[in-house]
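Some chains have been omitted; the remaining ones sit where they do in the full complex.
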Amino acid sequence: MVDEIMDRSEVLVEALPYIRQFSNKIVVIKYGGNAMEAHDLRESFAIDIVLLKYMGMRPVVVHGGGPQIGEILKTLGKESEFVEGLRVTDDQTMEVVEMILGGKVNGEIVGLINKAGGQGVGLTGSDGGMFKVERKVLGGRDIGRVGNVRQVNSGPVLAVADSGYIPVVAPIGVDGDGITHNINADEAAGALACSLGAEKLVLLTDVEGVLDSGGNRISRLSVAEALALIDDGTADGGMIPKISCCVDALGGGVKGAHIIDGRLPHAILLEMLTDSGVGTLFFH
Amino acid sequence: MVDEIMDRSEVLVEALPYIRQFSNKIVVIKYGGNAMEAHDLRESFAIDIVLLKYMGMRPVVVHGGGPQIGEILKTLGKESEFVEGLRVTDDQTMEVVEMILGGKVNGEIVGLINKAGGQGVGLTGSDGGMFKVERKVLGGRDIGRVGNVRQVNSGPVLAVADSGYIPVVAPIGVDGDGITHNINADEAAGALACSLGAEKLVLLTDVEGVLDSGGNRISRLSVAEALALIDDGTADGGMIPKISCCVDALGGGVKGAHIIDGRLPHAILLEMLTDSGVGTLFFH
Amino acid sequence: MVDEIMDRSEVLVEALPYIRQFSNKIVVIKYGGNAMEAHDLRESFAIDIVLLKYMGMRPVVVHGGGPQIGEILKTLGKESEFVEGLRVTDDQTMEVVEMILGGKVNGEIVGLINKAGGQGVGLTGSDGGMFKVERKVLGGRDIGRVGNVRQVNSGPVLAVADSGYIPVVAPIGVDGDGITHNINADEAAGALACSLGAEKLVLLTDVEGVLDSGGNRISRLSVAEALALIDDGTADGGMIPKISCCVDALGGGVKGAHIIDGRLPHAILLEMLTDSGVGTLFFH
């Protein structure tokens, strides 16, 4: 029993250098996939975020919501077309996107964080003109109200975070005419992390991390190594945009970027506060 | 032409004492009804809010959304029952309420304010646990997820307002178990105004103001006079809760409360910055 | 009647973009001429200043006082000589200048502002060594205690303005030996505006503005156009120093400069807050 107690203290001690390193730093976490669906994982996610907060970091959550949007559209009998993984978004679809992301998913995440003992505050990218976008064009094709982030005003996030709250951001942006657009959540998280000068960008995914050609997880990747994995075809189609997102974030001033396995409970804590991570760290 | 120019300056000069009186003060505006539906009124509302902001006040918007919710429910083939004017809210209805209020209406108002030159930031009453509610019971009957505000944490509103943004609040609250509830928007606005120690509570309505027995608008009403109007039956059923809301706000420390005619363009400016108001002012 | 009410709101709405643009900005107003003499104009001037203050700007008044000085000197039987429009200032004259500007005119303006609901605080250019001057020499001729501003310490003005007061400055400066000198009020206002990094310099005059060769007021003048008007002889002798003052202020970092007709009531409001100005705006 004393031994077991001792083991407990060892875990806390192991966390010390990480806590020290990230003290008062901003960590942007893209929340999505399984971690957003399974009940247990949702709770463990919220606890992780609140724990980071109380350990002195400033976590910022950016969330997706594709499956929830798809489900409602199906109920409404509306089928979506996808181009290169992006949903073609007409006006009716965008109305659903805003209601689901801004009204349902965002509020639920705030509720989870509040329940875990933190104080979440929901925002969307149109609050304070946070995400300014331009319409995305894919291979000359207009895919509707889908935007590329052109400019970020991180003011609302800082206003909320500096008052002790945990910002939870839905990836919706506005163009120059004030028209709302859907943004890919990874891209929104990356752009926000750059604008905030974040210490970390963490992408929660449904895979183990980046895999080498033998199918084993790679713990650490330099930018050069990451680009090589794309070039030589090791990285598959689903992973490429995530790798690019991390590489871009590093280029934009973020200190480190992680792709981690959101299917593991407390994946964020394990990756950030223990020596044995549970994903892939990208570094300069 | 010179005469006309002179007239312009007179209007500005007439506004001076009001601007002085409200300088740096918080003004909570309940936004609803026609003013939220007609295109022109929506624009004039947003301009009024932004103008108050630039004239040195700190406006806070609380909005309703009943018609928009009803419309969607109808589309979904779901009929609502009403008890004493309140929608009986089952879980499915509440899901729609959250999506419409938090995801659609809230964002649209933020967008209007941004377009008028201000910087809105949307919040719901679950952000930072802003509105804590208990389930409302009407005559012994449970009407579902409808809540009475029991406690207000105005922290998120102040965090946003003190950073130069205009808070736009959806009237959703959470009970002790973190379950979201619908709140009457007038009640939410009144409770928030009290918690903020607001100078003013302004309810935008679809009527001219409080009418006397002859059907003429009453410009100013003391608390005692207001209560008398209810007692003697002059105030009709629709007006009674609004009068009560204003009287309660005065009791809770708000300096003045207004019921104004939201069907007039720039009703807020006219009531707050000119000698000839366009509604009924309640005072101690 | 409703129409008339509507018109009122239009004026306020028209003012919005100007109020927004000048929010928290410093506006230096040179006050002189008729606007300082006629009773009605004095009151309307004070109201304008107080209104700018409450609309979120930071007005700073610099005043002249030539006629009042002349009047006293006449009473004392002392005739002044003028060189290029500047009063030759011997020691006895300077004593009168200080008493009239610092003791009489300055206090009266403070009183007007206080009466209009603001809080004025009078300063002279010797307070805190605000205006450091060197003796002016005109064509090799010494004209007595008349100074050119060489250096400005805007500290006392900021101390007063940052505490919520409206600074009212008499154009008196000191040389390196601490000897007081008279300064041209336009020049003092311009130098102070530059030192404060003001948004606006506004010169109240007794003319309609800058006129073109046909005698019509010019609404807007670029620096190049203004200099051309001097070169080609369109600008007359009285106007040239005022144009130069505006051009110099723009060169010193002030964003815009106005020559306006102080004979119109509320000229400042009309020029600054309505689309149809009442003078000439100089811009880069």
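Lettered A, B and C in written order, each chain numbered from 1.
Please note the rule applied: contacts are C-beta pairs under 8 Å (C-beta built on N, C-alpha and C of every residue); 3 or more make two chains touch, one makes a residue touch a chain.
These numbers come from a predicted model, not from an experiment.
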Query raised in the report: Since every chain here shares one sequence and 3 of them are in place, how many copies does the full complex have in this file?
Result: 6
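The criterion applied here is as follows: only the chains that are shown with their structure count from here on.
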**Report entry** Chain contact graph, described as a line, ring, star, complete graph or other shape
**Finding:** line
Query raised in the report: Nearest chain to the global Cα centroid?
Result: B
Query raised in the report: Same or different for chain B and chain C, where same means more than half of the interface numbers show up on both copies?
Result: same
Query raised in the report: If you average the Cα atoms of chain A and of chain C to get two centres, how far apart are those centres in Å?
Result: 56
Query - Intercentroid distance (Cα basis), chain B paired with chain A, Å - result: 35
Query - Rounded Å distance between chain B and chain C, as computed from the means of their C-alpha atoms - result: 44
Report summary line: chain C residues touching 2+ other chains are none
Requested in this report: Can you check the complex and tell me which residues of chain B touch chain A?
Outcome: 95, 98-104, 106-107, 110-111, 114-115, 119-124, 126-129, 155-156, 158-160, 162-165, 172, 174, 178, 180
Query raised in the report: For the complex, which residues does chain C have touching chain B?
Result: 2, 5-9, 11-17, 19-20, 23, 44, 47, 50-51, 54-56, 117, 264-266, 269-270, 273-274, 276, 278
